[in-house]
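Would you mind keeping the following structure in view while I ask a few things?
Chains shown are a subset, placed as in the full complex.
Letters are used for the chains, namely A and B, taken in the order the chains are written, and counting of residues starts over at 1 for each.
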């Protein structure tokens, strides 16, 4: 039994909707940006979606090789900078039309005050022994970027201080006072380098987020520190259950999902000096674990469609964590569908969620409808575009039929739908049916790619009484993008589509 | 109401099936091979299908510029050859992994005995004033090809004398005696150039084909002329009805379609010296008119699937006329879907029939089933591949359900189906729904291309009692390709597809 809902759009409707889904996207650690597969996945994403900024960890981690020590002639330890890999990474970003959202972290070993690390790749998460060493490095890196890429470009790259300092995994003892010191030293050093830089924090996530945010804002306010934007993360799901290498999570309701974000908005606005300040959600996804098969599903695509329809209301941006599956926080994945965060699976296979983003990218125009299951915009030339999703998330979902009525401005329209659902675009299932191969052959990769595309259909709509009426059926966990464009049928001399259909009956020879 | 048919394959079944669909393909006139769009369409075709030879008209026509006249010092007319374009065309063929099936024709104006022409591009179809001039030119061209491409290559390129001399449009008065003279002079000259060349004819089509073929064979036999293969064309449909620029045809039954070909086989075999000789069907399609919308339909794809299952039984090859829609016999087309012969529409949009060929290319192995609606082969490693088509051709067609039972050699298989039917892969309909635009925008072209792909689905099949049982439903005019491959499910540590599906119900936060 399918559910049925009606959507009725009035002439002149104008609904607030802030589509900022393409401002920023997350990435595996910066050193992985040297990889060919990383480049190719990002290329796919940029061609179909086109983000403006990219943010990942590890700018100062070992494999970027940015800061080095050596013994000088006198035998004492000296420091020097190596920008070879940083430039190679940024060059490839620019080549792909994307720019860095700079996260300053983690701690180079020789200047670290402790030995605590995070991740398979062992990022040191302790404060510096001497803040001077840290700010010298930050300034050296920023000056180098200005030299190479030009001040007018670099000052547009937002700078964020550290990552999730309220999590003991990411900052020793989650010592917020120490973080405030880090922020203070860093923000002041950044602005000394060039007052035009845009600086923000505190990049917190989960655990005591409200308290941590409040004390951060109070500290900044009291000390009158530079602060150009607020950043935080949002991961709202039940705690994952682990089995072997994998994590299984339950999703929260969409409303629950937005609660912490709404509170942050309120909190920030409660400070007079921060009211209305940009809040960048510099990470989010449906789970916070990079080995969670949920990310590879159609459910994830539908759920994300719901999130994107509301995300811009109170926040300046929201960076899906991450664009692709080149990601090693828990080590190198064993299979192509390992539940990574990415929109793109390894071997450049787009996951269903990839299409959710590609669809949202098309929604530029005046919003005329927004509800729990749909968003529709009108383009200046009079066409409509919309995204629909089945809100009955999960495996017991029922089909959802949406009956949509829109004001017609032309006599005829062409309706094109692009459908992504468990039947027509479900690479996870195809891979499973193949026997869950760990290592894809070329033929398997090619098949998975050819399968992982929306199903496109079209229909001619004739309007009566200035109304367009369409009815679209969403399978469980399905997402549909539609485009309703004006068409004027003008057939060539003697061309008759009806005759083509009618006339081709079988004859006698 | 759908029809149901059962297909039962016994263990060890071995059915004769000669899959020679990739031997040769037809092309618009040779001069068009200089076009960028031609190259790109051929590239698509070669990548997905990969033909060995390509045959088109116009080797000696004006735009190839091969033979030129000038006044020499004494003021008398002299002849010289210009191989610039010929080489450019053949180079591009070789670059795409295809080689010419050389059709010798039509008549250069300065050596023609009359003024009759055919086509928008005005090919002269009259005999030469002097056969010596003609054979000099043929020999010069062949010698040049040997010089440039090497004897060992060039002698593998079949040579066919003229095109459809039994049609008054293509040979003045369809004068067969004159054709026999042309054949005689040409064949002897070719063999004088190099006895290794492969020469054939008479390239007839329709109209009195049996009589013409018989007299040709008698002539060759009587005169003991060289003859390495027989060639003919096959276009079997009701006479087209014209409306404006377009032609509408009715198809014959499949059995009717093969009648003339069968007769030619019998006739050839009735000559002792020609018994078993290769017959190349150097042209065929569902109609003989290049402005027939039928060619763009799913019906065409299903009908062609039926043809290809039987075509190799008695013939060495059969060249679909043509690979692409760069073709000007009736002038430059006005729209991207003008009913051209091609598997590919202009702007590199694959038509449904493109996929029929791409599917047949996969059928390399032992045939285990062949019927009016299906063909199935077994691969050496034990997988099965098949093509199914709905034989209830035309607009009133009913769905056809095929229940297939195959001998199982493994416990589990992965069934992958690729479906091309009027719902999921029908660029003609999408273009029609767009309003039949004459000139596509980039966005329209991109949409049409994204739509024009098979719908891919998968399923895991568990076998019991050494039987695989699958049931596939064909929509009217639908074609399905399937692949049944052995799979061994080996899940990674902790990975459970069932749990992914089951577990992701919505929770409370």
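Observations on the structure shown:
Please note the rule applied: a contact is a pair of C-beta atoms (placed from the backbone, for glycine too) under 8 Å apart; a residue touches a chain by one contact, two chains touch by 3 or more.
Predicted model only: the values in this text are computed from it and were never measured.
Because all chains derive from one sequence, the complete complex can be expressed as a copy number, which is 4 in this file against the 2 shown.
The rule is simple: only the chains that are shown with their structure count from here on.
Between chain A and chain B, the centres computed from C-alpha atoms are 46 Å apart. Partner chain B is touched in their complex by these residues of chain A: 236-238, 242-246, 248-253, 256, 293-294, 297, 299, 334-335, 338, 393-396, 412, 414-416, 423-424, 428-430, 432-436, 438, 447, 450-451, 453-460, 487-497, 499-509.
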